[in-house]
Structure formats: C-alpha cells, structure tokens
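Reviewing the structure listed below.
With one protein chain removed, the remaining protein chains of the complex are shown where they sit.
Showing chain A:
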Amino acid sequence: MEKERHVLVVFPHPDDEAFGVSGTIAYHVQKGTPVTYACLTLGEMGRNLGNPPFATRESLATIRKKELMASAKALGIQDLRMLGFRDKTIEFEDEKTLTDLIYKMILELNPSLVITFYPGYSVHPDHDATGRAVVSAVGRLPKELRPKLYCVAFSNNCEKELGSPDVIIDVSAFAEQKLATIRAHKTQTALFYDEFSKKLNKKDPDAFKWLHYERFWSYKWTD
C-alpha cells in the first residue's frame, strides 16, 4: 500500500471509526501519515446505557466524548475534530452547510485519501447522510484533483448492488490496536466485545477475518 499524504476520516458517531476502519487508521499512523478524524456527533442518542445503568440519556454525551478521545489516543490520531452536531439529526441538517464544512476541511488538509460511509449502503441514516455530504464535498474538486475516496458499506444489499469491495487491507499487524479502540468505546461496545471475544477464542473464521482485514469500496463517480 502506498504512503498517503494525509488521511481524512469522516464519520457521524464515536465508535464508527473503531469497527471497520481502525486497523487502516493505525496502519497510516504507523507509516507517519497525518490522520484527521472528523466526528460529527457525540452519539448522544446511543441506546446502550448498561445494566445496571452507568449513564443517563443526559450524561451519555460526556462519557462518549471521553471514549472517543481514548479511542483516538489508542490509534495515535493527533487531529480529532468533534463537529458538534446531534446524533440522529444529520440527515435533517442543511446539506450545503454540511458539504461546505467538509469541503473546507479538504481544502485545508489536502488529503490524498478520504474515508467515509458509502451513501445508501450504510444502514444508519446518519451514516448515509455523512457519506452523501463527503461525496458532494469531494465531488466539488475537478476529477483529476480528487483524493481517493474509500467507503465503508454494510447494508444487507451492499455486495449485491456494489459488487465485492475493491480495496481489502490486511491489518493483522494492528489487531491489538483495533481491539483496544473497540474497548475504548466500552459503553457502546461491551455487548459486542464479549460476544466477539468468545468467537475469537473459538477460532471462528469470520471473526478472525473481520479482525484482520478491512474492506472498502472506492466511490463510483458518475462523471
């Protein structure tokens, strides 16, 4: 994999970076590439409050902000930007305002690689809306000046409609960091992590594959 100039990651929720992308982020950080992570919300509307509860709807934002900072630290991300939108509301924001914001970041950082969600194939409305804004922002640049745009997709129909992911990154060297960043978001990932650890202990091939390989679809431009 070539060394990137700057990597810009744009997702709506703390922990979106942990699941399918953290190994790739760790890889670029290790190569010495600056990584900026722009996280649109603090996941204020997250559903996991614990049993017994460790948070309330009102304290969740502060807790998840700390988790996000811990996750960024685990990955070595030096430029973490929290953009201050509210969980669940991205699709209702003014699209031009969002696109302008991301476009400005692209002009400022001049990334050679941008990572976001594939609009239409990312299940959560915040994911799709974030992906749409990033695609519009990158699309404002003339084709030859556009950074690479890698998208995460996981809707049930994504492979049927988009085909197989064209970018598969071996992140096995960063598995521990990947697990650390998932653990950093413990309020949201504890249930997942317990189950996943069991699968890993049983040497479940799918869990192993998920941990060691990250999959992206290059955005298919129509122009």
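Methods note: a residue touches a chain if its C-beta (ideal position, glycine included) is under 8 Å from a C-beta of that chain, and two chains touch if they have at least 3 such contacts; residues count from 1.
What we mean here is this: contacts and distances are computed from a predicted model.
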item	value
Chain not present in the shown complex, as UniProt names it (candidates "YojF family protein", "ABC transporter domain-containing protein", "MoaD family protein" or "Sodium symporter small subunit domain-containing protein")	"YojF family protein"
Residue in contact with the excluded chain [from A:A61, A:I169, A:A184 or A:L211]	A:A61
Among A:N48, A:S71, A:T116 or A:T130, residue touching the chain not depicted	A:N48
Interface residues of chain A (partner: the chain not displayed)	45, 47-53, 56-59, 61, 88, 123-126, 155-156, 191
